[in-house]
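One protein chain is absent from this view; the other protein chains keep their places.
So that you can tell them apart, the chains are marked A and B in the order they are listed, and the count of residues begins at 1 in each.
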Amino acid sequence: MAGQIRIRAKLEGDVAEVKALMRHPMETGQRKDSAGNKIPAHFITQVIAKMGDKVVLESQWGAAVSQNPFLSFRVKGAKAGDTITVEWLDNKGETDSGEAVVK
Amino acid sequence: MIIKRLPKLKVIGLCLGLFGVNSAIAQDDPFAEYRAMMGDDNPAIFVSEEGADLWQAPNGPKQASFEQCDLGLGPGIVEGAYAQLPRYFADTQQVMDLESRLFYCMETLQGRSPEEARKKPYSSTGDMGTEIEALVTYIAEQSTGMPIALPQQHPLEIAAYEQGKSLFYYRAGPHDFSCATCHRQSDKRIRLQNLPNLTTNEGAGAAYSSWPAYRISQGLVRTMGWRMQSCGRQQRLPELQPGSEAVISLMTFMGVNAKGTEMAAPGLKR
(Lines give C-alpha, C1' and ligand atoms only; values in the text may rest on other atoms or scores of the structure.)
Protein backbone atom coordinates (compact mmCIF):
# COMPACT_ATOMS: atom_id res chain seq x y z
CA MET A 1 0.00 0.00 0.00
CA ALA A 2 3.06 2.21 0.13
CA GLY A 3 3.43 5.36 -1.90
CA GLN A 4 -0.24 5.99 -2.40
CA ILE A 5 -0.50 9.44 -0.88
CA ARG A 6 -0.79 12.23 -3.38
CA ILE A 7 0.24 15.65 -2.15
CA ARG A 8 0.17 19.13 -3.53
CA ALA A 9 1.70 22.11 -1.69
CA LYS A 10 1.05 25.54 -3.12
CA LEU A 11 2.69 28.68 -1.77
CA GLU A 12 0.69 31.86 -1.22
CA GLY A 13 2.81 34.52 0.47
CA ASP A 14 4.49 32.65 3.29
CA VAL A 15 1.68 30.13 3.68
CA ALA A 16 1.76 26.74 2.00
CA GLU A 17 -1.64 25.28 1.24
CA VAL A 18 -1.22 21.53 1.43
CA LYS A 19 -3.72 19.08 -0.02
CA ALA A 20 -3.29 15.36 0.35
CA LEU A 21 -5.31 12.38 -0.83
CA MET A 22 -4.66 9.10 0.94
CA ARG A 23 -5.67 5.70 -0.35
CA HIS A 24 -7.24 3.73 2.46
CA PRO A 25 -10.39 1.58 2.83
CA MET A 26 -11.21 3.10 6.25
CA GLU A 27 -13.39 0.17 7.30
CA THR A 28 -15.32 0.95 10.45
CA GLY A 29 -15.69 -2.64 11.61
CA GLN A 30 -19.47 -2.16 11.63
CA ARG A 31 -20.15 -3.20 8.05
CA LYS A 32 -21.00 -6.63 6.75
CA ASP A 33 -20.07 -8.13 3.41
CA SER A 34 -22.60 -9.66 1.01
CA ALA A 35 -22.30 -13.02 2.83
CA GLY A 36 -23.26 -11.34 6.12
CA ASN A 37 -19.80 -11.56 7.69
CA LYS A 38 -18.46 -8.57 9.55
CA ILE A 39 -15.71 -6.73 7.68
CA PRO A 40 -12.85 -6.21 10.17
CA ALA A 41 -12.04 -2.67 11.22
CA HIS A 42 -9.21 -1.14 9.25
CA PHE A 43 -8.65 2.57 9.57
CA ILE A 44 -5.98 5.22 9.93
CA THR A 45 -5.27 6.11 13.55
CA GLN A 46 -2.57 8.73 13.21
CA VAL A 47 -1.52 11.29 10.62
CA ILE A 48 1.66 13.30 10.82
CA ALA A 49 2.75 16.08 8.48
CA LYS A 50 6.24 17.52 8.44
CA MET A 51 7.91 20.43 6.75
CA GLY A 52 11.52 19.42 6.41
CA ASP A 53 12.17 17.59 9.68
CA LYS A 54 9.76 19.64 11.73
CA VAL A 55 6.35 18.21 12.63
CA VAL A 56 3.67 20.74 11.61
CA LEU A 57 0.56 18.62 12.09
CA GLU A 58 -0.22 15.65 14.24
CA SER A 59 -3.71 14.20 14.41
CA GLN A 60 -5.53 11.20 15.82
CA TRP A 61 -8.10 9.69 13.50
CA GLY A 62 -10.79 7.08 13.87
CA ALA A 63 -13.37 5.08 11.98
CA ALA A 64 -15.59 8.11 11.30
CA VAL A 65 -13.33 9.34 8.49
CA SER A 66 -14.34 8.26 4.98
CA GLN A 67 -12.43 5.93 2.70
CA ASN A 68 -9.64 7.58 0.71
CA PRO A 69 -9.41 10.55 3.10
CA PHE A 70 -8.68 13.99 1.70
CA LEU A 71 -6.75 16.30 4.01
CA SER A 72 -6.20 19.99 3.56
CA PHE A 73 -4.21 22.30 5.85
CA ARG A 74 -2.07 25.41 5.74
CA VAL A 75 1.43 25.91 7.07
CA LYS A 76 2.77 29.36 7.84
CA GLY A 77 6.42 30.19 7.31
CA ALA A 78 6.84 28.03 4.24
CA LYS A 79 9.02 28.94 1.29
CA ALA A 80 9.44 27.56 -2.20
CA GLY A 81 11.49 24.40 -2.23
CA ASP A 82 10.51 23.23 1.25
CA THR A 83 9.55 19.58 1.45
CA ILE A 84 6.21 18.61 2.94
CA THR A 85 5.81 15.03 4.10
CA VAL A 86 2.54 13.37 5.10
CA GLU A 87 2.44 9.96 6.69
CA TRP A 88 -0.18 7.79 8.29
CA LEU A 89 -0.33 4.80 10.60
CA ASP A 90 -3.37 2.51 10.78
CA ASN A 91 -4.81 0.10 13.33
CA LYS A 92 -3.14 -2.86 11.60
CA GLY A 93 0.26 -1.23 11.94
CA GLU A 94 0.51 -0.42 8.23
CA THR A 95 1.96 2.92 7.23
CA ASP A 96 2.36 5.02 4.15
CA SER A 97 3.95 8.34 3.38
CA GLY A 98 4.30 10.77 0.55
CA GLU A 99 6.04 14.05 -0.05
CA ALA A 100 5.80 17.13 -2.19
CA VAL A 101 7.93 20.19 -2.76
CA VAL A 102 6.33 23.54 -2.00
CA LYS A 103 5.76 25.43 -5.25
CA MET B 1 10.97 30.47 11.43
CA ILE B 2 7.55 30.35 12.97
CA ILE B 3 5.51 27.35 12.01
CA LYS B 4 1.90 27.61 12.89
CA ARG B 5 -0.95 25.35 12.15
CA LEU B 6 -3.91 27.38 11.00
CA PRO B 7 -7.33 26.18 12.04
CA LYS B 8 -8.39 25.31 8.49
CA LEU B 9 -8.36 21.54 8.67
CA LYS B 10 -10.75 19.52 6.65
CA VAL B 11 -11.24 15.84 6.29
CA ILE B 12 -13.70 14.48 3.81
CA GLY B 13 -16.19 12.17 5.33
CA LEU B 14 -16.25 13.52 8.86
CA CYS B 15 -19.74 14.83 8.30
CA LEU B 16 -21.04 12.13 5.98
CA GLY B 17 -22.75 10.41 8.87
CA LEU B 18 -25.13 13.31 9.22
CA PHE B 19 -26.86 12.69 5.92
CA GLY B 20 -30.29 11.24 5.91
CA VAL B 21 -30.86 11.94 9.58
CA ASN B 22 -32.73 15.17 9.41
CA SER B 23 -35.48 15.52 6.85
CA ALA B 24 -35.52 19.30 7.11
CA ILE B 25 -31.89 19.43 6.00
CA ALA B 26 -32.61 16.83 3.34
CA GLN B 27 -35.14 19.15 1.72
CA ASP B 28 -32.47 21.80 1.30
CA ASP B 29 -29.87 19.58 -0.37
CA PRO B 30 -27.42 18.81 2.43
CA PHE B 31 -24.78 18.18 -0.16
CA ALA B 32 -24.76 21.80 -1.28
CA GLU B 33 -23.81 22.70 2.28
CA TYR B 34 -21.08 20.08 2.26
CA ARG B 35 -19.71 21.33 -1.05
CA ALA B 36 -19.63 24.88 0.28
CA MET B 37 -17.67 23.66 3.26
CA MET B 38 -15.17 21.96 0.98
CA GLY B 39 -14.64 25.14 -1.04
CA ASP B 40 -12.01 24.56 -3.70
CA ASP B 41 -10.97 21.29 -2.16
CA ASN B 42 -11.72 18.40 -4.46
CA PRO B 43 -9.70 15.19 -4.56
CA ALA B 44 -10.28 15.25 -8.33
CA ILE B 45 -7.37 17.71 -8.64
CA PHE B 46 -5.05 14.73 -8.35
CA VAL B 47 -6.94 12.77 -10.99
CA SER B 48 -6.77 15.77 -13.29
CA GLU B 49 -2.99 16.00 -12.81
CA GLU B 50 -2.71 12.34 -13.72
CA GLY B 51 -4.82 13.00 -16.82
CA ALA B 52 -2.54 15.83 -17.89
CA ASP B 53 0.44 13.47 -17.64
CA LEU B 54 -1.37 10.78 -19.62
CA TRP B 55 -2.30 13.29 -22.33
CA GLN B 56 1.38 14.05 -22.89
CA ALA B 57 2.82 10.59 -22.40
CA PRO B 58 3.73 8.40 -25.41
CA ASN B 59 1.64 5.26 -25.43
CA GLY B 60 0.68 2.28 -27.61
CA PRO B 61 2.60 0.58 -30.45
CA LYS B 62 3.14 3.92 -32.17
CA GLN B 63 4.47 5.50 -28.96
CA ALA B 64 2.41 8.61 -29.59
CA SER B 65 0.85 10.93 -27.04
CA PHE B 66 -2.63 12.46 -27.33
CA GLU B 67 -1.15 15.81 -28.24
CA GLN B 68 -2.25 15.48 -31.87
CA CYS B 69 -5.72 14.25 -30.85
CA ASP B 70 -8.43 16.49 -32.30
CA LEU B 71 -11.27 16.97 -29.83
CA GLY B 72 -13.14 19.22 -32.24
CA LEU B 73 -11.21 22.47 -31.94
CA GLY B 74 -8.10 21.31 -33.79
CA PRO B 75 -5.32 18.81 -33.04
CA GLY B 76 -4.14 19.05 -29.44
CA ILE B 77 -6.52 21.83 -28.41
CA VAL B 78 -7.99 20.87 -25.07
CA GLU B 79 -9.14 24.21 -23.73
CA GLY B 80 -12.87 24.59 -24.23
CA ALA B 81 -13.24 21.27 -26.07
CA TYR B 82 -15.39 19.51 -23.46
CA ALA B 83 -18.02 22.27 -23.42
CA GLN B 84 -18.63 21.63 -27.15
CA LEU B 85 -18.91 17.85 -27.12
CA PRO B 86 -20.53 15.73 -28.51
CA ARG B 87 -20.07 17.16 -32.02
CA TYR B 88 -19.66 16.05 -35.65
CA PHE B 89 -16.18 14.96 -36.79
CA ALA B 90 -15.42 15.04 -40.50
CA ASP B 91 -12.72 12.34 -40.24
CA THR B 92 -15.14 9.71 -38.93
CA GLN B 93 -18.30 11.29 -40.39
CA GLN B 94 -19.93 10.76 -37.02
CA VAL B 95 -21.09 12.68 -34.01
CA MET B 96 -18.80 11.69 -31.13
CA ASP B 97 -18.58 12.31 -27.41
CA LEU B 98 -15.29 12.70 -25.54
CA GLU B 99 -14.97 9.04 -24.60
CA SER B 100 -15.58 7.73 -28.14
CA ARG B 101 -13.15 10.35 -29.43
CA LEU B 102 -10.47 9.24 -26.98
CA PHE B 103 -10.97 5.62 -28.10
CA TYR B 104 -10.55 6.85 -31.67
CA CYS B 105 -7.29 8.66 -30.84
CA MET B 106 -5.98 5.62 -28.95
CA GLU B 107 -6.57 3.55 -32.08
CA THR B 108 -5.48 5.97 -34.82
CA LEU B 109 -2.67 7.92 -33.14
CA GLN B 110 -1.33 5.39 -30.67
CA GLY B 111 -2.04 2.28 -32.74
CA ARG B 112 -3.87 0.48 -29.94
CA SER B 113 -6.49 -2.12 -30.80
CA PRO B 114 -10.19 -1.25 -30.35
CA GLU B 115 -10.42 -4.00 -27.73
CA GLU B 116 -7.46 -2.69 -25.77
CA ALA B 117 -8.71 0.90 -25.99
CA ARG B 118 -12.14 -0.09 -24.64
CA LYS B 119 -10.93 -2.71 -22.20
CA LYS B 120 -11.75 -0.93 -18.98
CA PRO B 121 -12.99 2.63 -19.29
CA TYR B 122 -14.66 2.73 -15.86
CA SER B 123 -13.32 1.68 -12.48
CA SER B 124 -14.84 -1.14 -10.48
CA THR B 125 -15.36 -0.67 -6.76
CA GLY B 126 -12.00 -0.46 -5.03
CA ASP B 127 -10.06 0.42 -8.18
CA MET B 128 -7.71 3.39 -8.26
CA GLY B 129 -9.13 5.01 -11.41
CA THR B 130 -8.69 4.39 -15.13
CA GLU B 131 -6.89 6.10 -18.01
CA ILE B 132 -10.22 7.29 -19.47
CA GLU B 133 -11.39 8.68 -16.11
CA ALA B 134 -8.13 10.62 -15.67
CA LEU B 135 -8.12 11.96 -19.25
CA VAL B 136 -11.79 13.01 -19.08
CA THR B 137 -11.18 14.78 -15.76
CA TYR B 138 -8.21 16.69 -17.16
CA ILE B 139 -9.98 17.60 -20.40
CA ALA B 140 -13.22 18.65 -18.68
CA GLU B 141 -11.27 20.85 -16.29
CA GLN B 142 -9.92 22.79 -19.27
CA SER B 143 -13.50 23.96 -19.93
CA THR B 144 -14.22 25.20 -16.40
CA GLY B 145 -16.18 28.45 -16.48
CA MET B 146 -16.99 28.16 -20.18
CA PRO B 147 -20.58 28.00 -21.40
CA ILE B 148 -21.82 24.67 -22.70
CA ALA B 149 -22.18 25.17 -26.45
CA LEU B 150 -22.74 21.99 -28.45
CA PRO B 151 -22.82 22.75 -32.17
CA GLN B 152 -26.14 22.03 -33.90
CA GLN B 153 -25.04 22.82 -37.47
CA HIS B 154 -24.35 19.51 -39.19
CA PRO B 155 -27.42 17.42 -40.10
CA LEU B 156 -26.02 14.55 -38.04
CA GLU B 157 -25.70 16.82 -34.99
CA ILE B 158 -29.34 17.77 -35.36
CA ALA B 159 -30.24 14.10 -35.94
CA ALA B 160 -28.30 13.10 -32.79
CA TYR B 161 -30.41 15.52 -30.74
CA GLU B 162 -33.65 14.09 -32.16
CA GLN B 163 -32.45 10.53 -31.60
CA GLY B 164 -31.45 11.41 -28.05
CA LYS B 165 -34.91 12.76 -27.44
CA SER B 166 -36.59 9.59 -28.67
CA LEU B 167 -34.22 7.43 -26.58
CA PHE B 168 -34.99 9.60 -23.57
CA TYR B 169 -38.69 8.75 -23.73
CA TYR B 170 -38.21 5.07 -24.68
CA ARG B 171 -39.86 2.83 -22.10
CA ALA B 172 -38.64 -0.74 -21.78
CA GLY B 173 -37.68 -3.52 -19.41
CA PRO B 174 -39.62 -5.21 -16.61
CA HIS B 175 -40.12 -1.87 -14.81
CA ASP B 176 -41.36 0.12 -17.87
CA PHE B 177 -38.75 2.79 -17.09
CA SER B 178 -37.47 5.41 -19.50
CA CYS B 179 -34.93 8.15 -18.76
CA ALA B 180 -37.97 10.41 -18.50
CA THR B 181 -39.45 8.40 -15.63
CA CYS B 182 -36.91 10.03 -13.31
CA HIS B 183 -35.68 13.02 -15.30
CA ARG B 184 -38.64 14.81 -16.86
CA GLN B 185 -40.13 16.47 -13.77
CA SER B 186 -38.60 19.23 -11.66
CA ASP B 187 -38.13 19.17 -7.89
CA LYS B 188 -38.52 15.42 -7.51
CA ARG B 189 -36.22 13.02 -5.75
CA ILE B 190 -35.50 9.33 -5.32
CA ARG B 191 -35.03 8.63 -1.64
CA LEU B 192 -33.04 11.76 -0.69
CA GLN B 193 -31.33 12.18 -4.04
CA ASN B 194 -32.58 15.23 -5.97
CA LEU B 195 -33.31 14.47 -9.62
CA PRO B 196 -32.42 16.96 -12.34
CA ASN B 197 -35.13 17.59 -14.94
CA LEU B 198 -33.03 17.00 -18.04
CA THR B 199 -35.62 18.52 -20.37
CA THR B 200 -35.09 21.99 -18.90
CA ASN B 201 -32.11 24.30 -19.32
CA GLU B 202 -31.67 24.53 -15.54
CA GLY B 203 -31.80 20.79 -14.87
CA ALA B 204 -29.76 19.70 -17.87
CA GLY B 205 -27.26 22.49 -17.13
CA ALA B 206 -26.82 21.44 -13.51
CA ALA B 207 -26.24 17.83 -14.56
CA TYR B 208 -24.10 18.41 -17.63
CA SER B 209 -21.80 20.97 -16.02
CA SER B 210 -21.02 18.86 -12.95
CA TRP B 211 -19.65 15.69 -14.63
CA PRO B 212 -17.06 14.26 -14.40
CA ALA B 213 -17.24 14.32 -10.62
CA TYR B 214 -15.42 12.91 -7.65
CA ARG B 215 -17.83 10.54 -5.92
CA ILE B 216 -16.96 10.58 -2.25
CA SER B 217 -18.89 7.40 -1.55
CA GLN B 218 -16.71 5.59 -4.08
CA GLY B 219 -13.42 7.45 -3.67
CA LEU B 220 -13.20 7.88 -7.44
CA VAL B 221 -13.86 10.24 -10.30
CA ARG B 222 -16.83 9.11 -12.37
CA THR B 223 -17.67 10.35 -15.85
CA MET B 224 -21.06 11.23 -17.32
CA GLY B 225 -20.74 8.14 -19.51
CA TRP B 226 -20.45 6.02 -16.38
CA ARG B 227 -23.47 7.75 -14.87
CA MET B 228 -25.50 6.96 -17.99
CA GLN B 229 -24.45 3.33 -17.86
CA SER B 230 -25.69 3.22 -14.25
CA CYS B 231 -28.98 4.77 -15.32
CA GLY B 232 -29.35 2.00 -17.92
CA ARG B 233 -28.69 -0.61 -15.25
CA GLN B 234 -31.28 0.96 -12.95
CA GLN B 235 -33.71 0.91 -15.87
CA ARG B 236 -33.15 -2.86 -15.76
CA LEU B 237 -31.73 -2.76 -19.28
CA PRO B 238 -28.54 -4.49 -20.51
CA GLU B 239 -25.10 -2.87 -20.25
CA LEU B 240 -24.90 0.46 -22.05
CA GLN B 241 -21.57 0.64 -23.88
CA PRO B 242 -19.23 3.63 -23.40
CA GLY B 243 -19.02 5.84 -26.47
CA SER B 244 -21.99 4.08 -28.12
CA GLU B 245 -24.54 5.79 -30.33
CA ALA B 246 -27.16 5.82 -27.57
CA VAL B 247 -24.75 7.51 -25.15
CA ILE B 248 -23.70 10.07 -27.76
CA SER B 249 -27.32 10.84 -28.72
CA LEU B 250 -28.48 11.17 -25.11
CA MET B 251 -25.50 13.38 -24.28
CA THR B 252 -26.32 15.56 -27.27
CA PHE B 253 -29.93 15.86 -26.07
CA MET B 254 -28.76 16.82 -22.58
CA GLY B 255 -25.92 19.07 -23.72
CA VAL B 256 -28.06 21.06 -26.16
CA ASN B 257 -30.72 21.46 -23.46
CA ALA B 258 -27.93 22.67 -21.13
CA LYS B 259 -26.82 25.40 -23.55
CA GLY B 260 -25.12 28.38 -21.90
CA THR B 261 -24.56 26.82 -18.48
CA GLU B 262 -21.00 27.32 -17.28
CA MET B 263 -18.93 24.17 -16.93
CA ALA B 264 -18.01 23.44 -13.31
CA ALA B 265 -16.31 20.05 -13.61
CA PRO B 266 -14.79 18.18 -11.98
CA GLY B 267 -17.66 18.29 -9.53
CA LEU B 268 -17.94 16.81 -6.09
CA LYS B 269 -20.78 14.39 -5.48
CA ARG B 270 -22.14 12.12 -2.79
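By definition in this document, a residue touches a chain if its C-beta (ideal position, glycine included) is under 8 Å from a C-beta of that chain, and two chains touch if they have at least 3 such contacts.
Throughout what follows, contacts and distances are computed from a predicted model.
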{"item": "Choices \"Proton-conducting transporter membrane subunit\", \"Sulfur oxidation c-type cytochrome SoxX\", \"Xanthine dehydrogenase YagR molybdenum-binding subunit\" or \"diguanylate cyclase\" - which one is the UniProt name of the chain not shown", "value": "\"Sulfur oxidation c-type cytochrome SoxX\""}
{"item": "Shown chains that the omitted chain touches within the full complex", "value": "B"}
{"item": "Touching the absent chain when the full complex is considered, from B:77, B:128 or B:172", "value": "B:172"}
{"item": "Candidates B:72, B:219, B:232 or B:255 - the one touching the absent chain", "value": "B:232"}
{"item": "Of B:216, B:247 or B:265, the residue in touch with the unshown chain", "value": "B:247"}
{"item": "Positions on chain B contacted by the hidden chain, ascending", "value": "20-23, 26, 155, 159, 162-163, 166-167, 169-178, 180-182, 184-185, 187-193, 195, 199, 232-234, 236-241, 244-247, 249"}
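In the analysis below, only the chains that are shown with their structure count from here on.
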{"item": "In the complex, chain A residues that touch chain B", "value": "4, 6, 8, 15, 19, 21, 23, 25-26, 51, 54, 56-57, 59, 61, 64-77"}
{"item": "For the chain B and chain A complex, residues of the former touching the latter", "value": "1-6, 8-14, 16-17, 41, 43, 45-46, 49, 126, 128, 216, 219"}
